[in-house]
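Data block below; observations after.
Removed: one protein chain of the complex. Kept in place: all other protein chains.
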Amino acid sequence: MIEKLEKLLVVKDISKSYVGVQALDKVSLSINRGEIRCLVGENGSGKSTLIKIIAGVVKADEGEIIINGKKFENLHAIDSISEGIQVIYQDLSLFPNLTIAENISLNQMIERKKRFVSWKEIRNIAERELFNINKKLDLDEKVENISIANKQLVAICRALTQDAKIIIMDEPTTAITKSEINRLFSVILGLKKRGISTLFVSHKLSEVLQISEKVTVIRDGKLVGVYNTEELDHDTLSFYMSGKKIVDSLFNYQEKERQKEPLLEVKNFSKKGNFQDVNFEIRSGEIVGITGILGSGRTELALSLFGLNRPDSGEIYIDGKLVKIKSPRDAIELGLSYLPEDRLNQGLSIKQSIGNNIVVTILQRLLNRFKLFDNNKKYEAAKEWIEELNVITPSLETAAQALSGGNQQRVVIAKWLSTHPKIFILDGPTVGIDVASKSNIHNIIKGLANKGMGVIIISDEIPEIIRNCNRIIVIREGRIVKKVNTDEVTEGKLLDILARKSIRVI
Amino acid sequence: MGWYYLLGKYSKHSKTLTLFIIMISVFVVISIFLPGKFLTIRNFQSMFSQIPEFGLLAIAVMLAMLTGGIDLSIVATANLAGIVAALILTKFTFPQIGGYEELLTIILAIASALTVSLICGFLNGLLVAYVGVPAILATLGTMGLFSGIAIIITKGYGIIGFPEKFLFIGSGTIFLIPMPMIIFILCALVAILILNKTTFGFSVYMLGSNPIAARFSGINNENILIKTYMMSGLFSGLASIIMISRVNSIRPGYGSVYLLQAILVSVLGGLDPSGGSGSISGLIMAIITLQVLQSGFNILSFSPFFKKVIWGLILILVMVLNFYSAKLSQKSIKRLKTN
Partner (left out) sequence: MLKNNRRFEVQKLLKQNESYLFLVIIAYSIFITSINSSFLSLENLFDLGKSSAGMGIMAIGVFIVLLSGGIDISFTAIAISGQYIAANVLIASGVDNIFFAFFISCLVGVALGSINGLLISYFKIPTLITTLGTASVFHGALLTIVGTKAINSAQLPDCFKAFGAKNLLILTKPNGVNYGLSTFLVIFILLALLTWLILKYTMLGRGIYAIGGDINSAVRSGFNVAKIQFFIYCYVGFLAGIAGVLHISLIRYSNPTYIVGTELSVIAAVVLGGTRITGGSGTIIGTIMGVAMVTILNNSLILVGLSSYWHNFFVGLIIIISVSITSYQSKRSIGNIVFRR
């Protein structure tokens, strides 16, 4: 039957569990030739696990995998690749010290078991692939010197040299600008014309609606459904993804009357290449959301507030007093905490115990009168926060790497809460976390604000911003382009503001 | 769930237990095969007097490796410090201050040696922390620099003949325990205290595990690195004082075999070369094991060259065993995660 040949990839009833978490529960997916499919779900829904199983990198507990009509009992990465499945992970796996031409062509040279290098051939292959996606790049440029968007295109070209039938892209649009996203989409359309399918994994609804033909939605490890894109709109898709209606428990800001000064005030903050003329303030009890696509300068701004990215000019006032923050230690002593974007590399020491990870910020407080550690104090401090935040762990001595993403994030939050901060900046607090933990963390954050903390959430997930903040600041290309109260906007309107090309300064 | 708890505690303690068993077994085996010469007070005293200088150097290397770096210049530092002290002891004369000149000279010599070694450590720390040079290269370079200065000063010759009072440090005994051993025990205890009970020590471990997360947690990485390398230098300086007072001489290049042995003993003692874990107690057990072996080899009259072969083999063997044990523990973690 023609249909059988058309179905390139079929996975049926795939299940996978890790300690304490059912990552996937009987999920099925099938992709046809030349199809553009989006795999959609919130962070922690199981998307990444499914991709890894398809790529042969992770083994499913149950289920069937059929590629090109062949059934695979024990799929290895090399099988997946030889059947034409190419995955482009978020880190792109390129060689920074080699040229664009080499990065594109080397894999094919290896596949063809070539011993000797013909530079002419390397250039030809690279040129051909770039031509096919209608992009000009300097073939001799080292990959470490080019932008992330271009790196992505290089990765795609490389995937294409190996006779790819399905290209799977894992969250490709998190780090590129709007125009670069459009170029990426035109490339994907070009692939379709050549009969190559694309499985586009994302949680960014507007992009999903823009490029896909069909959408597979998973939530909490379970398949919600497969829909034709033309039958979906933003709100329904969001509903399927989250299972909740949008206008849900918004955050209610309770103004603390006693306040005269804002907790944090930032004036004329500028750093060349990062951000320009940033002015904002935050009061006790508020949760302010800072949003903008990656590269807009939001993380750079946060790092500057935390002492890790010295600004060229500008002032910071805490409780009305001018302060100088030259290092994280300064920031901590002034009552600032920062939850970093990259939990595993910046937030935790994964080989160290949970207890150690929690107390590292409050070492001074655990000393006895000889300036030596009091083990009891250490134990008590760590235990207090484990219980407060419901971290599921058998012991304080367990290494942080043994925990699930949600629990790990709670440990990082604990580490900061133990410093009793006045101002808490959270950068991407729920990335890669299962849905249950996510709403739990959101509740924790709301609770903190209600007790008087000033909270800043940096995120590119519009629903998260809308549901948790009372004020929103939009940053584009380093400048603040909009400041609104949450009750003045809708998700759609916010997306428009983010996408608009022209810079409208308030 | 209980499995995780056991695994966490088990792996930390199992390493110590294995080490303990190795140490005891080696001791027992050598005792059985060479009872006559090994189990004598003289031999034990000899071992006890050799362990300290080496042990201090081993602690120096371990400190640097805890931060994920390494210090290849420890022997060169010790050498230079020792030469400076030796010069003062032999060439410098205090003006007459009523009979205390000798004591003052000795104090000056010791203080100079320690100062020199601190400066050496400071330079290492500066290069690694502020300039950003990878520790291997930085300390390779300073190794050349320091040994070079030592050669320039002495023109290749040794220095001999130190005052008797000074030699007490190296060969005297208090209650039958050799003086060097007393110094070593004190220093080791201080090191244990610093590493386990102070904020500095805690920061060293966190920095070694993940320097980026450490920075994000408010730890001043540069500060900690400089202090660590200075401490390394200091321990090297202490080692040099024991060395020169024990042998009553110093020449440039002395003790070059110690570098390999110090790294061997650190790795054997459970240190992770990428940083973040390792304990002094493990180190000491490894030192004792090595010293017992060394003693056995001496009794069997192994040539120094043959000993070189054995130390190298042991280092490699330990790393290979680490490889296999890491594989095993990965398998069990995987099994636990999917259950």
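Residue numbering begins at 1 within each chain, and the chains themselves are lettered A and B in the order written.
In this text, contacts are C-beta pairs under 8 Å (C-beta built on N, C-alpha and C of every residue); 3 or more make two chains touch, one makes a residue touch a chain.
For clarity, every value in this text was computed on a predicted model and none was experimentally measured.
Enquirer: Which one, A:94, A:191, A:358 or A:498, makes contact with the chain that was left out?
Expert: In the complete complex, the chain left out is touched by residue A:94.
Enquirer: Considering the complete complex, identify which of A:27, A:146, A:224 or A:389 is in touch with the unshown chain.
Expert: Counting the whole complex, the residue in contact with the absent chain is A:146.
Enquirer: Who touches the missing chain here, A:277, A:333 or A:477?
Expert: Hidden-chain contact among the options goes to A:477.
Enquirer: Consider the whole complex, including the chain that is not shown, and state which of B:145, B:177 or B:299 touches that chain.
Expert: Within the whole complex, the residue contacting the unshown chain is B:145.
Enquirer: Which parts of subunit A face the unshown chain closely enough to count as touching?
Expert: 93-98, 102, 106-107, 109-111, 114-117, 119, 142, 144-147, 273-274, 276, 295, 297, 303, 308-309, 346, 477-478
Enquirer: For subunit B, which positions touch the chain that isn't shown here?
Expert: Subunit B touches the chain not shown through residues 68, 70, 127, 131-134, 136-138, 140-149, 151-152, 155-156, 211-212, 215-216, 221, 260, 263-264, 267, 273, 303, 305-313, 315-316, 319-320, 323.
Please note the rule applied: only the chains that are shown with their structure count from here on.
Enquirer: Please work out the Cα centroid separation of subunit A and subunit B, and write it as a whole number of Å.
Expert: Centre-to-centre distance between subunit A and subunit B: 45 Å.
Enquirer: Which residues of subunit A touch subunit B in the complex?
Expert: 17-19, 61, 308, 327-329, 331-332, 338, 340, 345-353, 356, 360-361, 363-364, 367, 371-373, 393-395, 397-399, 402, 415
Enquirer: List the residues on subunit B that touch subunit A in their complex, please.
Expert: 1-5, 8-9, 12, 193, 196-199, 202-203, 205-206, 209-210, 212-220, 276-277, 333, 336-339
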